[in-house]
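What you see is part of a larger complex, with each chain still in position.
The letters A, B, C and D name the chains in turn, as written, and every chain counts its residues from 1.
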Amino acid sequence: GFAHVDHHRAIRQGVPEVILGEGKTAAQIVAIAKELARTGQNVLVTRVDDAKAAVVVSEIEGMKHSPMARTCTLERSPIVPLSDTKVALVSAGTSDLPVAEECAETMRMLGVTFDRIFDVGVAGLHRLLHKRPLLEEAGVIIVIAGMEGALSSVVGGLVDVPVIAVPTSVGYGAAFHGLAAMLGMLTSCASGITVVNIDNGFGAAFAAVRILRARARAARSTP
Amino acid sequence: GFAHVDHHRAIRQGVPEVILGEGKTAAQIVAIAKELARTGQNVLVTRVDDAKAAVVVSEIEGMKHSPMARTCTLERSPIVPLSDTKVALVSAGTSDLPVAEECAETMRMLGVTFDRIFDVGVAGLHRLLHKRPLLEEAGVIIVIAGMEGALSSVVGGLVDVPVIAVPTSVGYGAAFHGLAAMLGMLTSCASGITVVNIDNGFGAAFAAVRILRARARAARSTP
Amino acid sequence: GFAHVDHHRAIRQGVPEVILGEGKTAAQIVAIAKELARTGQNVLVTRVDDAKAAVVVSEIEGMKHSPMARTCTLERSPIVPLSDTKVALVSAGTSDLPVAEECAETMRMLGVTFDRIFDVGVAGLHRLLHKRPLLEEAGVIIVIAGMEGALSSVVGGLVDVPVIAVPTSVGYGAAFHGLAAMLGMLTSCASGITVVNIDNGFGAAFAAVRILRARARAARSTP
Amino acid sequence: GFAHVDHHRAIRQGVPEVILGEGKTAAQIVAIAKELARTGQNVLVTRVDDAKAAVVVSEIEGMKHSPMARTCTLERSPIVPLSDTKVALVSAGTSDLPVAEECAETMRMLGVTFDRIFDVGVAGLHRLLHKRPLLEEAGVIIVIAGMEGALSSVVGGLVDVPVIAVPTSVGYGAAFHGLAAMLGMLTSCASGITVVNIDNGFGAAFAAVRILRARARAARSTP
């Protein structure tokens, strides 16, 4: 067939395959989702537009669509909390919402607890500085920003926890569909910031999961 | 001959031609500088490397070389202060010094008063916030930064005076010789920031001169 | 909530937050606009397409839509003139009109007086040269041009006032959506020209506001 | 002065400022290093070429140069182990050594324990597969690769711990100085891989430190 589901992934990475909706037909998404659901796994579809989501929701019972996040989700088994460490999900502006919500939905499905700190771009720095306590409590920070992406440098300089930066395609002209933010985040003067693909809220959530799972496992193995 | 000096420029723009040293032979620089000096004008040569500067200094009496700024200057007539408004010359890191000093030398030659606020990159934000009073007093702010160039967004959000951003080629990899900073400054989320070419300390100084001269002229014409 | 309006901005920069319509839903724009209007501030929405504008206009009383400028505006309090210095708003061709009008609407809302000098591209240089007196009277010049953006170099060489260049995405092929004009303006052989993002008429207006406000404040503080 | 050392960083981030040697003169590096050493902090200089390193070593007692890593280090106080979690430092080929060693020196100075797994590029996959046990034991994996950077996708698919990918400028032609590897790592089909700047071994080490410090702190605060 056209798809060869990586059932082994849940064992290897603790997370079943996540379906990238973009570039697939609705029928293909349905088929793969059913194959995953068949074995009792939860299903997450990302980057799925409204038209495809309507088909997916109507074909699979229990499937839910979150239009802002552009995801479909099916909860076949209860979501187990991964860790009690909280992630701070920080975004620069209202236009970054779809990426932030894709990230939020992914974290929710993978058992991550998080706080939203939205619309705190550096053009009005006091908004971010007021949230400093929340930032300092977080175990991981995800920073989502478009245009020049400066927010990740400022956050990275304020805290010492892991910072995962997500450039977004918000902006126009010299933003070149997220290139400006992406280059800016990669060359950040704050040290040790890491970056995922443009608009990849899913990837940032998954990177946080990697950090939290390893931490939880380490904690368990310590007497 | 190879050069056609724009003697009229001092009348049109209040500033004699400035010689771009790069791409010219030492002999060409000397010839043009002499032609300008012949009419009693001050001379500024920018982007001149040490070898060429040595020739220029030895051939023209009174010519001085500033190696950090990569400039040669000849003061044939006293420098007249342009305005009593001060410019704040802000830079992100020590590696931005050559560009900042090119800017400083240009301002000095064109009669602009300024304060240096150096090495206040956003990775250590408190350094900048401590300088806030100086920034608020300035009539124009020039922000010089490489890597991701986030400093200009932060400064632009703090003040309401004109902000001229200079991306520098400081950094490596995804900095792509200043491209990251340039795109970042052009797409800044702080409104109304303007940008000059990568490493163009001279251009930023000249843009400040345009602002200050127009202001001074307006002030004079007001009863 | 999804938005965290920077109410402090009007105090810090004399200008309330301007809403970037692109990337927001109509509902989000309405919510933010109402939040701004609630405190008696004027509202400007930029880059808003016809469909969203229709919703915004129907939901908020007094909101007006300017389709050519792609803006919505709400005047809750009278617009106070910022300065009696005039801005010259110069554009190269008829296709640059949307960007020029976004700039015009922004200036109007922020109390700036200006003259339109449109369709004076360098392919017919006499058109510009005939307008020279108007250029020489201006206190700030905004030059809007697509394709190769040469107009800003020519204007910059004629006058000594601040020149803010706006590259537009007008053109095709090697124009690469405004890249050619943007690179051209940044590397202009006329000194001290500054540049804002491609198609950013709003940003150019705001940069002019920064210059005029600082000038007005300086004038007031001089006995 | 030209530098404004961020002494506060050691408090904020547990790590004193690291000096980026590139773009600074030897004299500037020496001055900043002395200023840091004055307060008893350890000093790390990165991206320092042989000529500058010679000056730095000769001017500051106890300073050591590691030519392969292009670093200078000064140990004023004993290095405290950060955590007992091990990092796996994986590199694709022998030409990636300078970046890998910069990463190693940074980890050593910041108290991180690590294993080197070098020259295991995917062209000879068995080399990597033989190291699978070492990879599975690691708490964090840093993958350093040039050319197409495929190694990070393969490693990312095998393990569920955090993977930090460092694209290198190794390669020629379409490698475009690390661009191919950088884009490849950012678009990796393995989920949740994060990326730092091209050749930024320092940044990857620092990102690992962020993960390990947060984990150690969490461990300490758990009864």
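We adopt the following convention: a residue touches a chain if its C-beta (ideal position, glycine included) is under 8 Å from a C-beta of that chain, and two chains touch if they have at least 3 such contacts.
Worth saying up front: this structure is predicted, and the values here are computed from it rather than measured.
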Quick check on the homomer: 4 copies visible, but what's the full number in the structure file? 8
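Everything that follows uses one rule, which is that only the chains that are shown with their structure count from here on.
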Chain centres computed over CA atoms; the one at greatest distance from subunit B is chain A
Residue numbers at the subunit B-subunit C contact, same meaning over half shared and different meaning under half, come out as same
Could you work out the angle of the rotation that brings the CA atoms of subunit C onto the matching CA atoms of subunit D, rounded to the nearest 5 degrees? 180
Mind checking the centre-to-centre distance between subunit A and subunit D? Centres are C-alpha means, answer in whole Å. 25
Centroid of subunit A to centroid of subunit B, CA atoms only: how many Å? 43
Overlap residues in subunit C, where contacts from two or more other chains coincide: 12, 182, 197-198
Chain adjacency by touch: line, ring, star, complete or other shape? other
So the complete set of touching chain pairs is A-B, A-C, A-D, B-C, B-D
So, in the complex, the side of subunit B touching subunit A is made of residues 92-93, 121-125, 147-150, 153-154, 156-158, 171, 173-176, 179-191
Spell out the residues on subunit D that touch subunit A in their complex, using ranges where they run on. 12-15, 18, 85, 139-140, 157-164, 182, 186-187, 191-198, 202-211, 213-215, 218-219, 222
Residue positions on subunit A within touch of subunit C in the complex are 93-97, 118-120, 123-124, 126-127, 146, 170, 172-175
